[in-house]
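Complex shown without one protein chain; remaining protein chains in place.
And then chain A:
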């Protein structure tokens, strides 16, 4: 017994200690510059990987394709299942379903682990944005399901557009027949009435209007458009114009990554 007696009041810390690393203070969003020093029209750097969720051998339960996507602090993963038999069936064409989920720890406040109506709506938006790109007529009676998990989010519109980009990459990885990849981008109207690209949560809260656009650049078709907030018709037309340019750039990034992945795959096959 006596050997177990230790002084519990003494802090048994290490001999040497170091100062903790503090988070950098974030400067509030003001008209004359962005908190992270970006230009108004610049998008946070994009990182993506296709196929992070490895298909298990001999298992129908593994995804046919997957992707991981990072854009600044936004982290999203997506898995595609199908074409497979599903709940709903249309004898003439396939159905694309999308389930969108924020992880409980993905936002500055705690998210519910149950699906909220907000998440249901974003799932619908993603379906509406991505479906026009899929050749659904070649998958009659089948379902293609996408499961999107937001690991970390920063700005609602930016997260939705990142999810769209992530799904497009995962669809290519799954080998689903597409007309084109969908590339999305978001802008918000800052205090000095300028469209600012790819806003963080803080910038979005200060903005009076947020705007989201998804398009298929090589067929030049706008597959999704969402505006929340008031603008003049001229400003909306401007937003469409600038989003067209930037979505083409985002598209180039997605395509370059997919091409590199494909080339890498071919090399390893040989």
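The rule we apply is simple: a contact is a pair of C-beta atoms (placed from the backbone, for glycine too) under 8 Å apart; a residue touches a chain by one contact, two chains touch by 3 or more; residues count from 1.
The rule is simple: contacts and distances are computed from a predicted model.
Novice: So which of "DNA-directed RNA polymerases I and III subunit RPAC2", "Translation initiation factor eIF2B subunit delta", "Ribosomal RNA-processing protein 42" or "AP-4 complex subunit epsilon" is the UniProt name of the chain that got left out?
Specialist: This omitted chain is identified in its UniProt record as "Ribosomal RNA-processing protein 42".
Novice: For the full complex, which residue in A:206, A:240 or A:253 touches the chain that was left out?
Specialist: Checking the options A:206, A:240 or A:253, the one contacting the hidden chain is A:240.
Novice: Of the residues listed, A:151, A:178, A:206 or A:226, which one is in contact with the missing chain?
Specialist: Reading the full complex, the residue touching the unseen chain is A:226.
Novice: Identify the residues of chain A touching the omitted chain, counting contacts across the whole complex.
Specialist: Its contact residues with the unshown chain are 96, 109, 117-118, 120-121, 124, 127-128, 131-132, 208-209, 215-216, 220-233, 235-237, 240, 244.
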